[in-house]
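Every protein chain of the complex appears in place save one, which is left out.
In order of appearance the chains are A and B, and numbering begins at 1 in each one.
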Amino acid sequence: MIIEVQTRKSIASDTRKAAYAVVLVAIGVALAPYTSFPIGIAKVNPTQHFVNVLAAVLLGPWWAVVTAAVIGIIRNVLGVGTLLAFPGGMIGAFLAGLFYRQTRNVYAGAGGEVIGTGLIAPVASAFFVAPFLMGKVIPLVALVPSFLSSTIAGAALGILALNLLQRADIVELAGRKM
Amino acid sequence: MKNLLDPRTKIIIAMFFTILVVASRTLSWLLPQWGVLIVLVVAIGKGRAYARWLRLSLPMALFFGAVTWWTADWKTGLMAALALLNLVSVFFVFFSTTTPEDLGNSLVKAGLPYPVAFVFSTSLQFVPVIGRKAKNVLDAQRARGIPLEPGWSALRHYPAFLGPLLIQAFQLAEELAAAMEARGFGRPGRTFYRDYRMGPTDWLAVAITFLLLTACLILQRM
Partner (left out) sequence: MTGPFLIEIKSLRYAYRQSGAGWILDGIDLKIRPDEYLLICGASGSGKSTLCRTFNGLIPHFFGGSLQGDIRIAEIPSTQQSVGQLFERLGMVFQNPEAQLFNGTVEREIAFGLESIGLARREIERRIAETAETVGIEALLPENPHELSGGQQQLVAIAAVLALLPQTIILDEPYANLDPVNVRRVRTALRRIHQNGTGIIISEHRLGLTVADVERIVVLYQGRIVLDGSPAQVLKQDIESYGLEPPLAASIGRKLGLAPLPLDIDGLKSSVSLDNLPVPPAPEDLPTIYPADGDRVLMLDRVCFHAAGKPLLRDVGLTLSRGECLALVGANGAGKTTLLKHLNGLNRPTRGEITVRNRPAREMKVSQLARYVGVAFQNPNSQFFKLTVWDEIVAGAKALQCYDESWIRELARLFALDPLLARAPYRLSEGEKKRVAFAAALAARPDILALDEPTAGQDMFFRRSLGLLLRELQARGQAILLITQDLSFAEEYARRWLLLAKGEIIAEGTPGRVMGDQAAMARAHLEPTDRFRLYGGKKY
């Protein structure tokens, strides 16, 4: 008997998504020392945002949230992350995933990350985290510029990386518009 | 010590402690809490690791305190720094007594989807792997004259770093996925080698800490 099967490989299966998430988390944690660079007096570390964009585009919003959460936990355990960045990363990852899913456009995905982590997260921290930790709502809006510059850098790197991976034929973004 | 309590019990206790930290508004409450945490750390024999870890976490707490001071006043700032330090110390104690695998697997029993728990318990394994690959890429590029020392100049050469690293990382992900598949990752009906059950000790521990928490909260309000 001769049969012929034609199948497409995709990141769709749970196994693949879990494996990609594992590796993305490892990137998010391991790369932090290599990717920080100074802007003015502050040090900016765009790795987390960069990984968020990759996870959002490749794995979708839910897995992106898982990835961001696990990165946050591990970074806190290792003493290299801040609790403040923790909810922010998750919001950004989710928005990025949602935007990408709706538009199939990586720039929209990256935009979701910037809006989520750069703008919504500081406000959310100000209203939800700060009262617990600091006893009052304080204008964490002061953090916006630093958050924003690091997310923009991270999102830009994310787009760059996706381009590169696609050209290398490592990932395939179905129906993707540039 | 490690397996005295179910991971879920430890989560509950850690949550109680977190509530206590968050509800504390004065140094006279926050400082003793830190004291208790340090005693715990020493009791589980992680004093050294904690000291090393503090070196990394302290600046973060101080920075956070400074921001708060700047936007509010110094007292709030100091408290914020201490509260943050206490919170992350709870994290530290929790994770030095619980392996990610135990935590992940016990959470599966509490309803977490297995793939999520898997990511959680496995990722830590691959951090050094990616770290090694990153180091190799840096070495290989520097060896042929492409400057990749951290800083602005490196930014221009970023593709030389990220390119090889990501391509290898995604190949690793593919291989990992194949290996997981070939060991039955996606197969339904998974059992767990380690048994996660909340025993009498667990309930007792939860009850005692709950009482302590309530007592502290009431005392604080008086």
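Heads up, the rule we're going with is that a residue touches a chain if its C-beta (ideal position, glycine included) is under 8 Å from a C-beta of that chain, and two chains touch if they have at least 3 such contacts.
Nothing here was measured: the structure is a model prediction, and the numbers come from that model.
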Of B:Gly35, B:Pro59, B:Gly184 or B:Gly199, the residue in touch with the unshown chain: B:Gly184
Subunit B residues that touch the omitted chain in the full complex: 99-101, 121-122, 124-126, 128-129, 133, 136-137, 139-147, 159-160, 162-164, 167-168, 171-172, 175-187, 189-195
Positions on subunit A contacted by the hidden chain, ascending: 1-10, 22, 164, 167-169
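The rule is short, and it goes like this: only the chains that are shown with their structure count from here on.
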Separation of subunit A from subunit B, taking each centre as the mean of its C-alpha atoms, in whole Å: 18
Residue numbers on subunit A that touch subunit B, as the complex places them: 13-23, 25-27, 29-31, 34, 36-38, 66-67, 70, 73-74, 76-80, 82-84, 132-136, 138-140, 142-143, 157, 160-161, 164-165, 168, 170-171
Subunit B to subunit A touching residues, read off their complex: 22, 25, 53-54, 56-57, 60, 64, 67-68, 70-72, 76, 79-80, 83-84, 87-88, 91-92, 95, 115-116, 118-120, 122-124, 126-131, 134, 138, 150-152, 154-155, 158-159, 161-163, 165-167, 169-174, 176-177, 180-181, 185-186
